[in-house]
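Removed from the display is one protein chain of the complex; every other protein chain stays in position.
Labels A, B and C are assigned to the chains in the order they are written; within every chain, residues are numbered from 1.
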Amino acid sequence: MIIVLKNGTTPEQLREFSDRLSSQYQVQVNVWRGTQSTVLGLLGDTHTIDIESVEANEIVESVKRVQEPYKKANRAFHPNDTVIPVGDAKIGDGSLQLIAGPCSVESEEQIVEIARRVKASGATFLRGGAFKPRTSPYAFQGLREEGLRLLLEAKRATGLPIVTEIMSVSHIDLFRDVDVIQIGARNMQNFELLKEVGKLDKPILLKRGLANTIEETLMSAEYIMSSGNEKVILCERGIRTFETYTRNTLDISAIPVFKKLSHLPVIVDPSHASGIAWMVEPLSMAALAAGADGLIIEVHNDPQHARSDGAQSITPARFDALARKLFTLHRAVRG
Amino acid sequence: MIIVLKNGTTPEQLREFSDRLSSQYQVQVNVWRGTQSTVLGLLGDTHTIDIESVEANEIVESVKRVQEPYKKANRAFHPNDTVIPVGDAKIGDGSLQLIAGPCSVESEEQIVEIARRVKASGATFLRGGAFKPRTSPYAFQGLREEGLRLLLEAKRATGLPIVTEIMSVSHIDLFRDVDVIQIGARNMQNFELLKEVGKLDKPILLKRGLANTIEETLMSAEYIMSSGNEKVILCERGIRTFETYTRNTLDISAIPVFKKLSHLPVIVDPSHASGIAWMVEPLSMAALAAGADGLIIEVHNDPQHARSDGAQSITPARFDALARKLFTLHRAVRG
Amino acid sequence: MIIVLKNGTTPEQLREFSDRLSSQYQVQVNVWRGTQSTVLGLLGDTHTIDIESVEANEIVESVKRVQEPYKKANRAFHPNDTVIPVGDAKIGDGSLQLIAGPCSVESEEQIVEIARRVKASGATFLRGGAFKPRTSPYAFQGLREEGLRLLLEAKRATGLPIVTEIMSVSHIDLFRDVDVIQIGARNMQNFELLKEVGKLDKPILLKRGLANTIEETLMSAEYIMSSGNEKVILCERGIRTFETYTRNTLDISAIPVFKKLSHLPVIVDPSHASGIAWMVEPLSMAALAAGADGLIIEVHNDPQHARSDGAQSITPARFDALARKLFTLHRAVRG
Partner (left out) sequence: MIIVLKNGTTPEQLREFSDRLSSQYQVQVNVWRGTQSTVLGLLGDTHTIDIESVEANEIVESVKRVQEPYKKANRAFHPNDTVIPVGDAKIGDGSLQLIAGPCSVESEEQIVEIARRVKASGATFLRGGAFKPRTSPYAFQGLREEGLRLLLEAKRATGLPIVTEIMSVSHIDLFRDVDVIQIGARNMQNFELLKEVGKLDKPILLKRGLANTIEETLMSAEYIMSSGNEKVILCERGIRTFETYTRNTLDISAIPVFKKLSHLPVIVDPSHASGIAWMVEPLSMAALAAGADGLIIEVHNDPQHARSDGAQSITPARFDALARKLFTLHRAVRG
């Protein structure tokens, strides 16, 4: 950590500040005094230093981190890719993982039918929303407990492990049989929830928040990992920008950046990124070409009667055609 | 609601779609058929219509709301300003409410001292964080239950009602003696939490999310209100933009827009909006001139030793000088 | 165009407004009167209607376009892809066009050497900056006229057609021998410049502005096309967002959206989108998989001594390896 001090800092102020830093954080403080400014260099384990409290000091002009503020999620400390096994699937081992299913679970017939269809096309996981975060209190909020039960029925019928979203710490017990728990974009900084899922021994699919940086996403992964659960899957699902044609803007760059900064697997959600069914194909292809370990895609057997997110869902037939293209692309770029 | 259909829609498709809309939502559907396109106009109570499910229909080109999707928070249905009384204070009645205090409660001595100082300067509420949402799991997370206890001590000592943030549905019982519960920006779309505080009979200070629109903020207010609690105070605290000089960008326009669209009181947080202590004064002045009902300001007796957010906290002496200016301005613009 | 009127509009106001619209724009105005609101539907060629002037009317609540405001760039009116031939290359015909070269032309030796190297790797165009838009007046501003002369030398030496940026209407005569004129992102809405290059018979590579929507980009293409020059190549080069790891955020979605809305070819600039050399490869792969017609890539034989943009330039050797991967991918996805 590099700390630039203000002009006019007295030697006494410098000494007091420097002593406080070394006692408070067990770092070594090096001073470099130029003619115009004084710079401090902090050596040691600086990731626990509260940058805001340093900035608050009246003699501090600015602060710059040299090390990243996350450690367990950091590739520098874990050079090898993390591979997360779930049933027969291995997320992060170079294979292509396809997570598919409806936005909301609506009925046993619906979820089992979709599960069968997507499995036949090569999907390795079934997704489906039981608890649904909706902008409006008047919109369908999901079948909740009943939705979880139906997902488990579909798992029994097809063998596909299931991925579904948790919305509250008070629901954790309900998720004991879920294979992968999803933290939605709106809860990416619900830190109390992150701590709780960090106590589980279960993979967590962590969606990047709409307005969260790559670093903040890794810090939320760090919350889960530092609570004990290192099975975190990162998910890029589009960020909020000024562009209005798409619902969000898929940050394709986040894929290689997550891969460089972290050892965790990365999947992409083209359905929520665009909000538009016909865009799922080109965005899926792009994500795979950019290095994603998998995709999470909304598939509905009857999109126009879907109880949520119909506009971005594709039919099982289109998913089948897309999956073929994706496996071809996967062979071409990873083969 | 106006629905533009795609070219080539058949009369049968139109009839089927129109019938479904009128049966599902109890609205009246009017058809206007041009030479190039067909437009449907929906009359009635359209705020429960799920716009996404309408957009998902294959014959739909685009959808445009004419009415806002919120009702209880909507000024059109409640023309008079909502006034929320808390102890002696009335939020939203034209008076200037100053909510002041430290980012984090750190000790009884600290919080009581700050409470005394800000009250002497004209503050009408004491703020202080007990449960702290921090980007890093390694940063100070607040004194938690003990922090709430100390806030209540400070209330006893000064009479100031207290405002403090809740982070989890599982903590609700701990907040029974808190005067105003704050929902932080990162939890603005934690819908399960919104529903729970919606069951309380206690004012809720709802902070706008970093990347949430004005309409989404009102929809989150609607969650609380439709659960039964109509005492919602909106809070603008800066949005995320490309500008890096300030931590966030205070959306000053949100003040008059909230006031136009809704009857709820609006307060502004200049401390988090900028993240910079010297900017608290000009932003507070601007917010008041733009029509805010109050300000929530971070005040710390020793900012450089604060355990969080020191860089944006002002001292009690500076708060005192600022309060004088604000009361002068308030008389000039509202007098 | 759909115009929603305010409640309380009188029949006289409605008639006056309706008459003015039909006389001013030669459109047919249809009125649909509901119990709560009145809606006007405008039929005919509405793309010349000034939406702002309609919105300014005191009886207007809101306005919604049904048709896009651009015509010559619109795929609805030109269903077939535009193919732009330049020398032996055809941009937009399904082939992969690689435009490569240094950020700035620095010397004859440099530009000829790079041209030879990139041509050998499969590049079909040479790029190089002669007039350089730099944020700082103290930064290298390009070799200007001399830079253009050196580019033409490199063209003579290799046969590669050249692409270079124009910064001012006063320089147009200097660009008579340039094969493709680039309009930079910062000049995308320099409308006087767009009109001037619209009078030339020469392909124009139009870069999307940092903060411009897809629609605005197409409107700038429309400026060039409506002045007479229909040879416009669209270029996505990253937009400005809150994310700070990359210089800009590549909007990968813009590729399929441009292709859907318009018939013009689309190329992508991964170098400026990220600002980081190691990211050029994954972003190029993604862009091609998403449907781009080509890529414009910064290549420098000595990036760390480059006079501009070294941080995002790759060496000829890396370009060669990347080109191989891209041609493999191109065969896999388009073959």
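Things worth noting here:
In the analysis below, a residue touches a chain if its C-beta (ideal position, glycine included) is under 8 Å from a C-beta of that chain, and two chains touch if they have at least 3 such contacts.
The structure displayed is predicted, hence computed values, not measured ones.
The chain omitted from view is touched by exactly one of C:T9, C:S121, C:Q182 or C:S308, namely C:S308. Interface note: of B:E113, B:E215, B:D302 or B:D320, the residue touching the hidden chain in the full complex is B:E215. Along chain A, the points of touch with the absent chain fall at residues 2, 4, 30, 32, 34-37, 39, 41, 43, 61-62, 64, 66, 211, 240-242, 244. Listed by residue number, the positions of chain C touching the unshown chain are 47-48, 50, 52-53, 55-58, 69-70, 131, 133-141, 167-171, 186-187, 189-193, 195, 209-211, 216, 219, 222-223, 226-227, 240, 303-311, 313. Interface residues of chain B with the unshown chain, by the touch rule above, are 211, 213-215, 239, 241-246, 249-257, 260, 273-274, 278-279, 282-283, 285-291, 325, 328-329, 331-333.
Here is the rule we go by: only the chains that are shown with their structure count from here on.
Taken together, chain A and chain B share the touching chains C.
A rotation of 180 degrees, rounded to the nearest 5, superposes the Cα atoms of chain B on chain C. Chain-level centrality, scored on Cα centres against the all-protein Cα centre, points to A.
Of all chains, the one whose CA centroid is most distant from that of chain C is B. Shared residue numbers account for over half of those found at the interface formed by chain A and chain C, and the copies are therefore classed as meeting with the same residues.
Inter-chain spacing, taken between the CA centroids of chain A and chain B, is 26 Å. Rounded to whole angstrom units, the spacing between the C-alpha centres of chain B and chain C is 39. Centre-to-centre, using mean CA coordinates, chain A is 32 Å away from chain C. Chain contacts: chain A has residues 211 touching two or more partner chains.
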